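Here the complex is missing one protein chain, while the rest keep their positions.
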Amino acid sequence: MALEYNMMEMMICVASRYLEDGKTVAVGTGAPCAAAMLSQKTQSPNLIILFEAGGVAPMLPQMPISVGDSRTFFRAVMAAGMIEMMTTCSRGQVDYAFLGGAQIDKFGNINSTVVGDYYKPKVRFPGSGGANDFASLCWRTMIMTVHSKSRFVEKCEFVTSPGFLTGAGAREEAGLPEGGPYKIVTDLAVMGFDEKTKAMMVESLHPGIEVEKVQAETGFKLIVPQKVERTAPPTDKELRILREEVDPLKLVIGRA
Amino acid sequence: MALEYNMMEMMICVASRYLEDGKTVAVGTGAPCAAAMLSQKTQSPNLIILFEAGGVAPMLPQMPISVGDSRTFFRAVMAAGMIEMMTTCSRGQVDYAFLGGAQIDKFGNINSTVVGDYYKPKVRFPGSGGANDFASLCWRTMIMTVHSKSRFVEKCEFVTSPGFLTGAGAREEAGLPEGGPYKIVTDLAVMGFDEKTKAMMVESLHPGIEVEKVQAETGFKLIVPQKVERTAPPTDKELRILREEVDPLKLVIGRA
Amino acid sequence: MKVLDQGVNPIFMDPDPDKAREFFRKKPRAMTDKRMTEKEVVEKFIPDGCYLGIGGFGANRIPTAVIHEILRARRKNLGFLGHTSTHDFELLCAGKCFNRLDAAYIVGLEARGLSPNARRYMESGEVKVTEWTNYSLAARLRAAAEGVSFGIVRSMLGTDTFKMSGAKVIECPFTGKKFAAVPALWPDVAVIHVHEADMYGNSVFRGISVADMELARAAKHLIITAERLVTNFSIRNNPTATSIPFYLVDAVVEVPYGSYPGNMPYLYFSDEEHLAAWMKVEKDPKEFEKFLDHYIYGVSCFEEYLERCGGLKKLKELQKLETLVEK
Partner (left out) sequence: MKVLDQGVNPIFMDPDPDKAREFFRKKPRAMTDKRMTEKEVVEKFIPDGCYLGIGGFGANRIPTAVIHEILRARRKNLGFLGHTSTHDFELLCAGKCFNRLDAAYIVGLEARGLSPNARRYMESGEVKVTEWTNYSLAARLRAAAEGVSFGIVRSMLGTDTFKMSGAKVIECPFTGKKFAAVPALWPDVAVIHVHEADMYGNSVFRGISVADMELARAAKHLIITAERLVTNFSIRNNPTATSIPFYLVDAVVEVPYGSYPGNMPYLYFSDEEHLAAWMKVEKDPKEFEKFLDHYIYGVSCFEEYLERCGGLKKLKELQKLETLVEK
């Protein structure tokens, strides 16, 4: 009988499969870092992990708490600085970046700055940090988040980091380089973006989830293509590596 | 009886006196470096020597052959790079820079690029190197050169590095920061620049040299103020330090 | 130059490179003994109202001792450079020390969550904020370090982050491509914690540099706090390792364990227990006041703070955590 798993484990395992071998990925702390580490230990041994504060290809001994803590350059090949990492993105040498946020809209734009009036906010969040830079400069933005109507909104109250902005052609018009959101991995499904309109589209439903459930938890109309994939559940191997090697202290997978 | 000296020793000793203690100076190889080293060992122990390729405040064991050779950062406080040094100039933290050149004109512009047609030159010289950068970005440009009519020309055939360009207001008009040529030390005299017109002016005549001689070796009309100083000859102390500590192999002072 | 679009929020510091040059022209460059105490540096270089930048990365390689002293000296109305500021930001919010802010990453402590008190302060409307990103803020420092008035990046374009910034959209004169131009930023003063410095300010850090190379060069006044002082001979023995040369530095403060409760690469890990205690107690403003009195206002020096946090025994644990000798 297959191992059971929680939604965080599900998200991490699914996200890890999108990271191709031999590519570079800029990660944050927590689930993105777990996904990248898992991918290295399963399908993509040559995946290169980068941290925005300067860590290049460390041999991560454990989950970092900060993208600038000493774990992020433990036995790294280089301990550089932020300008080094961001210009590496700008030159086109970073394939994936992972983002989170308080809100995401149908064009993959992300809000991690404020809810309410900007000048007297109801809630102040951290702001861009490096998120806007990654979303602007990396080839493929990955997003991991819990699926809920309050998070998946028609239009972000504040666009901190660019997805496809107002849709097809908008990134180009704004002057952003080629790139944009690639996959959104939630606890219910994987979403991509429609080639033509750049609007969010269901791509793959997690085990036991139907499209109605996904739509019900989404604050705008999702594109549903004729053929929607079914997400393969986490394999026993993925789960074992995730639990024993990637996050033995359950810092991330214990949060679900 | 005072020690005898050659014209190179004269120029180096005189130039060394203009370098104030506690200031920074960007030097090239040869005579400028000798002047800076001499100044450190006489009046300006806290003079800070910088090399454009990255050497900061070395304990120079001997004359460098190249502004990028290992002597330029021997026991230095930092071995940096060219952008570090040039941006230090650009920020306004470098007080003096030394330049040479094939031609210098009455506004202190320098030619070290070509004589004859640019596209098929009669003589091709090295070009700017870092000279234009120093002359643009440092506060005070020092020039050391032999005095002759072929070098001191009305107008440079090619302005490699800016002096005061076409005269008063021209640097500002071009967008250059405040700065410009400060003193020109030759084998005959020290020249400065007229406050108002920014044209070259005799300031101090070397021992035994009269103003007619200087004018005769200059290809344009020099400004001669009512009162021209008389250069103090190299002291025995200066000469001894120069010969014994700065340039014992006579790499520079043997060239006169 | 034609400006295609521009952010609406204020640029707090003058981006004129010639004014900065005039300042740097007069800044003393001689290699002199610059050792001071944290009290002296706050007194001398961090007056009310000045614009402050902090090195490191929030809770990694931060100059905690000087920040505590800023609180104890009751500094107010500072401008602050919110470039991935986490525990440093939490501290300055605790003291309500600043009233204008360039924000790239604020109020959060990364994986640890959001600071309740920092959020309260930022939601109060008392602070003027201009929005940036980590890279664009670093690019502003880089432009200042280069002695020019602006830099260009491909971030921010098309977003509200841009709209709430002080950036402008311009076109490349060679390709016609659009870029976000960001104004140079010369902070009045920056404080950076390093592994080693000599008494003149020549400084070495190990591990990532974050944006400290740029910050050190952009700041008009620079205060170094160092885990330990080394001889000038030691610096000259390996000039390749020097990151900050003496002529940038105004003061050197020796502070062993100076990044505590933050992480200091290769020396000690962050004190997650203590950082969690902050987050917890901040929920109750009354309790938080007592907490601040106990740990900051009521102590006379950084060593006393370290003692109250567990002293040498705690520091030894953090050292063990950091070095991972067993791995």
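When the chains are written out, they are named A, B and C in that same order, and each has its own residue count from 1.
We take it that contacts are C-beta pairs under 8 Å (C-beta built on N, C-alpha and C of every residue); 3 or more make two chains touch, one makes a residue touch a chain.
Because the structure is a prediction, the values reported are computed rather than measured.
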**OP:** May I ask you to name the displayed chains that the omitted chain touches in the full complex?
**Re:** A, B, C
Original post:
Of B:90, B:141, B:186 or B:231, which one is in contact with the hidden chain?
Top reply: B:90
Subject >> Positions on subunit C where the hidden chain makes contact >> reply: 1-3, 11, 15-18, 147-150, 152-154, 168, 170-175, 177, 179, 181, 183, 206-207, 239-241
Original post:
Residue-wise, where is subunit A in contact with the chain that is not depicted?
Top reply: 21-24, 46, 48, 56-57, 59, 73, 75-80, 87-93, 95, 137, 139, 177-178
Original post:
Footprint of the hidden chain on subunit B, which residues?
Top reply: 28-30, 52-55, 61, 63-70, 72-74, 79-83, 86, 90, 109, 113, 118-133, 136-137, 156, 158-162, 165, 170-171, 173-177, 251
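Here is the rule we go by: only the chains that are shown with their structure count from here on.
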Original post:
Measuring centre to centre with C-alpha atoms, which chain is farthest from subunit B?
Top reply: A
Original post:
Using the average of all C-alpha atoms in each chain as its centre, how far is it in Å between subunit A and subunit B?
Top reply: 58
Original post:
Taking each chain's centre as the mean of its CA atoms, how far is subunit A from subunit C in angstrom?
Top reply: 28
Original post:
In subunit B, what residues contact two or more other chains?
Top reply: none
**OP:** Quick one: which residues in subunit C touch 2 or more of the other chains?
**Re:** none
